[in-house]
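Excluded from the complex is one protein chain; the other protein chains are retained at their positions.
Take a look at chain A:
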Amino acid sequence: MDSRFTRGKSPVLERALGRPRSELSLAAFALLFSELVQYCQRRVASVAELQARLARLGHHVGLRALDALVARERPGRRETKVLGVLLFVKGPLWRALFGREGDKLEQANDDDRTFYVIEREPLVNTFVSVPRENSSLNCAAFAAGLLEAVLGAAGFPARVSAHWHKGTT
C-alpha cells in the first residue's frame, strides 16, 4: 500500500482551515505572474496558445482554491443554482482571491446560458502592457481558467473565456 496512507498524517493536514488569512504584497505576485507569462510565451507560437496555457495554469489554481473557500465562506451549504454560484463567484470568491468584488455580473441578451463578469481593472493585468502586435492578448485568461475550474468543480461545467469589453475585461 502506498506509504502515504500508512505513515500517519503530515502536520500540514492537521491544521485548521479557518485561520485568518494574511496578505502579501502585490509586487511579489505581479513579478511572479510576469515570470509565468514569460515562461509560457517562450514555449508557444501564438497568442491563442498563450492564453490557453494561462488558462490551464488558472485552472490548476481554481481547483484548489474552491474547496478551501467554500469551507470558509459558506460552511454547510453549497450553491446548487446557477445564479447562486455566479453570485458567489462574483462576490466572496473574487474578494478572497483578488481583494475586491467583480464589478458587474450580466446575462447576455441573446443567450440565457451566457453570463459576463465584468471587471474594470483585473488584478492580474495590473502591470501588464500589451504590445500592439499581440493586442488580442488578455492575461485575464488566467482568471478565466480559474473561474472555469471553480465552476466545473462546483458542478456547473462551463466554458469561460476572457474578452476585452469596451476597454475593460
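Keep in mind that, in the parts below, a residue touches a chain if its C-beta (ideal position, glycine included) is under 8 Å from a C-beta of that chain, and two chains touch if they have at least 3 such contacts; residues count from 1.
Methods note: contacts and distances are computed from a predicted model.
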| item | value |
| --- | --- |
| Chain left out of the displayed complex - its UniProt protein name, from "AP-4 complex subunit epsilon-1", "Trafficking protein particle complex subunit 3-like protein", "Centromere protein I" or "Acyl-CoA dehydrogenase 6" | "Trafficking protein particle complex subunit 3-like protein" |
| Full-complex contact with the absent chain, from A:Leu123, A:Ala144 or A:Ala162 | A:Leu123 |
| Touching residue (missing chain; options A:Val61, A:Leu87 or A:Leu105) | A:Val61 |
| Interface residues of chain A (partner: the chain not displayed) | 4, 10, 12-13, 21-29, 31-33, 35-36, 39, 43, 56-58, 60-61, 64-65, 68, 96-100, 123, 126 |
